[in-house]
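Dumping the structure here so I can ask a few things about it.
This view holds just a subset of the chains, kept in their places.
Each chain gets a letter, A and B, in the order it is written, and its residues are counted from 1.
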Amino acid sequence: MIRLVSVIGGSEATPSEEALAEEVGRLLAEAGFGIACGGRGGVMAAACRGAKSAGGLTVGILPGVSPEDANPWVDVAIPTGMGEARNVLVVSSGDAVIAIGGEYGTLSEIGFALKLGKRVVGLSTWQFCRDGIPAAGVIYASSPSEAVRLALGGT
Amino acid sequence: MIRLVSVIGGSEATPSEEALAEEVGRLLAEAGFGIACGGRGGVMAAACRGAKSAGGLTVGILPGVSPEDANPWVDVAIPTGMGEARNVLVVSSGDAVIAIGGEYGTLSEIGFALKLGKRVVGLSTWQFCRDGIPAAGVIYASSPSEAVRLALGGT
């Protein structure tokens, strides 16, 4: 079986978020992992492009029913027709999850990933607190290489 | 059609969270609204109990396939068999969403609700920030009556 890491983030992303995602995708592929993502643009496309540059496998789990909605770097398209509910599948498909930037959809994916007990690593993404106290859960990284190392179980 | 407001929060809740939820359920019923929730215990059961005390309709959208998993105050059980993916349905069923306390599942529901463009009101629940700056999105209330008023579009 090809082991996957989920890379999540917005379909609209800043150039620096896309650069982070591309590097994450490339490093995961070099480490022998495929990536699972939402299959669209922005962070998802950048991560797929990075993975393909190093020969990794890319899985895009799409909100609509048409595989043509996938970005050009998706190898395996799973068109769900389930809309935003497909976010659950994106995170359940990875051994771990790396969140880069992101908007509300990414927030839902982080919640699901933590609920499912996945290791979640964040790069320039959401922070959470309760009663003003930062919450445990997401492990924050400051670079793609640190994010990949942490996602793969390193310290 | 019976208009619904989604009430979300943990299946394990503190007594004060349950008291908030029961009051929210009661006030929604008094305002003529039904409630949609995840159908289980904790905040969900308390909200249903409050709604029933004022004659409101309660809808429980369950993770498993058995309607018997619903708490005793659920009128309409929707057993989905979809596990955590049912969280999407809980928030899509309400005109607005009130989040009380909550753990990671609630976090995923808040993300989905904001993504779907719902009005989300929080009571003792998650706060979010990006780069240390509190994020817009959730409207915070300090009492059940304020939460219900805000959820129903008041200011």
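Here, contacts are C-beta pairs under 8 Å (C-beta built on N, C-alpha and C of every residue); 3 or more make two chains touch, one makes a residue touch a chain.
None of the values given here were measured: they were computed from a predicted structure.
*Asks:* 2 identical chains shown; how many in the complete assembly?
*Replies:* Every protein chain is the same sequence, and there are 4 of them overall.
Rule of thumb we're sticking to: only the chains that are shown with their structure count from here on.
*Asks:* At what distance in angstrom does the C-alpha mean of chain B lie from that of chain A?
*Replies:* 28
*Asks:* Under the stated contact criterion, what part of chain A meets chain B in this complex?
*Replies:* 84-85, 87-89, 103-112, 114-116, 124-132, 135, 137
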